[in-house]
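Omission of a single protein chain aside, the complex is shown with its protein chains in their original locations.
Per-chain numbering from 1; labels A and B assigned in written order.
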Amino acid sequence: MRLFAALFAALMLFATPPAGAQPRPLVWGDTLPATLDMHVVFDVPSQFVLLNAYDGLYRYQGNDLVPWLAESHTVSTDGLTWEFKLRRGVKFHDGSDLTAADVVYSFHRLLALKRAPAAAFTPVLAPENVTAPDAHTVRFVLSQSYGPFLAAMPIVAIVNPRAIAPHVKNNDWGAEWMASNDAGSGAYVVNAGNYQARVALDMQRFPEHFMGWGHNQRPIDQVRSRPVMETSTRVLSLMRGEIDSTDSYLPTDQVERVNRNPRTRVAQDQSMRVFLLRMNNSKAPFNNLDVRLCFAHAFNYEGFNEIILKGLVVRNAGPNPNNLWGNPAGMQPYKFDLALARQHCDRARAAGVPLNREIEIHVQTELEQTVQAAQMFQADLRRVGVNLKIVPNTFAGIVTATAQATTTPDMWVHWVSAYFIDPENWVGQMYDSRFHGTWKASSWYTNPEVDRLLTRARNSVVQAERQELYAAATAIIFRESPDIWVYNTVNLRGLTRRVQGYSFSPVGSGGELRLMSLSE
Amino acid sequence: MARFILRRVLLALPALLGLVLLTFVLTRVIPADPAAMLAGDAATPAQVAEIRTRYGLDQPMWRQAVTHVRQVLTGDLGSSIFTGRPVAEEIGFRLPATLELTFVARFLSVVLGVPLGLVAALDHNGPVDQIVRLLSVGGLAIAGFWLAIMLQLLFCMEWELLPLRGRIDVALGVPPGFSGLYLLDSLLAGRLDLFVDALRHLVLPAVTLCLPGLASIARFTRSGVLETLQKDFVLYARAAGYSPFRLATIYVLRNAVTVTVTQVGLLFGALISGAVAVEAIFDWPGLGTYAVQAILAADYKALLAVTLVVGVVYAVVNVLVDVAQALVDPRVAEQMK
Partner (left out) sequence: MRKLLRDPVASLGLAIVLFALVVAAFAPWLAPYPEDAFESHLLQRLKPPSAEFPFGTDYLGRDILSRIILGTRNAIAVAVAVVGASMLIGVPMGLLAGWRDNWVSDVLMRVTDVFLAVPQLILALALGQLMSPGLGTAMLALSLTYWPFFTRTVYAETRRLRGALFVDALAGIGATPTRILLLHVLPNAAPAVLVRATIGMGFTILTAAILGFLGVGAAPPSPDWGLAVAEARQHLPESWWFATFPGLAILLLVLGFNLLGDGLRDVADPRLRRSR
């Protein structure tokens, strides 16, 4: 028994061994992508790998697009031919030079694999039309002019064909190897030996990164990425200093407490990520404008944004984030007004719209806010005589269901994040009927005039013209209220106070390690 | 004995085949379509269809089933379509984590459960017995996920005694070794610091997980001891002046072995299921959370493999249990013909 007591005491008191000369590495607690192959996956978590292990031709710094591996670019007046001049002296992690041929290889690989990050390019770009006229110039000839082409450039990681070549199996472009290794030129090098998918990713600083390290006096040498699955564990781990960063979607109820803790703080930055409740416009009752307006006025925006989310979001009137260009001037958001909602619903009922059946709203169970929004909406809709039924689902399940109008649920709740900063990412892909069958366009909204405006905006490379066209399309869409737009996200990332130099961007939510340092 | 073992193994095989087919049907009728996820946000239906073809998801179900069984029989569990890595390799990382946690939890159940059952039996229907009963049955009644959160709040946040998450402190790195069982690896490598740290990380999840098993084992030990104490030869011995405590400890050892062995087998499957929530809360990178992630992402290759591995582990443990029982008590082998 005494032995047990001694053992117990030893366990309790034997804290981490005395710190040696090495400072504790940065422990990043945000979600990891499923794979390290940046030509296969493209989602919010993948940005962390994309920004740190790889470089692209252009990159977002804050809300701005800046030349990165490229020094500059030119575009022909018809918008079809794009030429990028590459920076000289860029080294891959294996020490070899990054040249135009490597950029061409990267695009060929992307377009051959045809996975998520290729989706934006395949309609306008054939592999044979990416060429290298010389070692420092890359030329793209598009089959159709495409306004967001430059904005989408940071999506594409430039990879090192010499690192991949030995690992190519059955013509797979080295896909199996790339899933757990890095072939990049980025500021940090992946330690492939310790990699465990979705569990652990270790990286160390790449001293020869082309941007140099002059901007950062005390760069972080060792980074350990350890995603924490449970939100509550993540917050607690941060407050105890086991991790240095949470994801950037800290629950709003925890913000005050994390800020109060002497060890931690919350970085708050307005992002571009719109929260909305979707309606299936192709089916009754949402094929009726009055029903949609009734619902748009029955959501308690202020209650949700200001009370439940404690004002840590910004009311957003339409589908585009309000801090992006391309919005019509003076768009007044819909207001919570149950009397008005009731009028619209009564009018719809008088016109014979079946509003008595249960309306199903699908939520993403693992994302608490979708569940809270649905429950609050359910309670308010009862007051206008509408029955809402909450159906737990997952993102995978909903994406599958939205492939066809008939299987798309009546309503569902989600966000549209910033994959590239251009109205095309929001209004363009959400309401142009050519995207029907994708989850972004899952309200099945159809309006030939809107299609025409959005197509013209997509095909133009003249900024002023695009701005006007997107604003015109958005104004029409706003009046027709195909969805319920609620807020634009303020990203909330919990950080330990020793993390310095954290700098936010809507794309990748400030995960650029190059800029950070640790104070001790 | 060899024939007995052979028979037991042969009996386990059809069950495994059944399991493979059952999970296949189960995973393939899940409506979530992985192709839509792989193709990405802006992919048109045509692009999605192309991906479906590439991964053979458009084949008729029976053909996919045949392909799958053939692959499994040749030892190929396939690659996860999401992580792009061989599933066997991923499970190779995850299985030791779950096994280590399970074994330690089971060990705790035995070490605490047997003495509890013993003292309860010695005070049959007395106050000690009732208290032990209340406690052990209470252990079966606590929702693991709830207890886990409460333990975190107390031991990690309030008293700052134990780590919150993971298997080992990130700054220390992974113990070098082959087994993936951190306790074993760190001892073999002579790294006492790693051993202690890994042990500290194990305390809370193992305590949470050991409770249901502890309750059953205490319960079975109690009835085993009670039964033994009623035996005629024991009654004679008691009449001859041996204390019940001494008698019970003599017989309890053998009893404990049989009881524990049976319980380990019966509870192993339940333990892996029960581990899902506990693994999630303590961020334990084991098979349970792997399965949950696979289901949420419709990663059917991973899910199939996990179910198969769990089934195999379950079958192996049960065969071992039967063999061990037969060794302890030859009548069992007799019953099996």
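FYI, a contact is a pair of C-beta atoms (placed from the backbone, for glycine too) under 8 Å apart; a residue touches a chain by one contact, two chains touch by 3 or more.
All of these numbers come straight from a predicted model, not from anything done at the bench.
Residue-wise, the contact with the chain that is not shown comes from B:A291, picked out of B:L38, B:V87, B:L247 or B:A291.
Taking the complete complex into account, A:P251 is the one of A:P33, A:P161, A:P251 or A:G508 that touches the chain left out. Here one chain is not drawn; of B:L6, B:V111 or B:V137, the residue touching it is B:V137. The chain not shown here is touched by just one of B:F195, B:F282 or B:Y314, and that residue is B:Y314.
One chain of the complex is left out; on subunit A, the residues touching it are 230-232, 251, 253-254, 257, 300, 303, 307-308, 363, 365-366, 368, 371-372, 374-376, 378-379, 382, 390-394, 397. The set of subunit B residues touching the chain not shown comprises 11-12, 14-16, 18-19, 22-23, 26-27, 29-32, 124-125, 130, 133-134, 137-138, 140-146, 149-150, 153, 157, 219, 223, 226-227, 230, 269-270, 272-274, 276-277, 280, 288, 291-292, 295, 298, 303, 306-307, 310-311, 314-315.
In the analysis below, only the chains that are shown with their structure count from here on.
Rounded to whole angstrom units, the spacing between the C-alpha centres of subunit A and subunit B is 37. Every residue of subunit B that touches subunit A in the complex is listed here, in rising order: 31-34, 36-45, 47-48, 50-51, 79-80, 82-86, 90, 93, 149, 152-153, 156-157, 160-166, 169-174, 193, 196-197, 199-200, 203, 280-283, 285, 289, 293, 296-298. Contacts from subunit A toward subunit B in the complex involve residues 10-12, 14, 16-17, 22, 24-25, 27, 34-35, 37, 40-42, 114-120, 122-123, 175-176, 178-180, 194, 196-200, 224, 226, 228-230, 232-233, 236-237, 239-240, 242, 366, 394-397, 399-401, 403, 419, 429, 434-435, 437-440.
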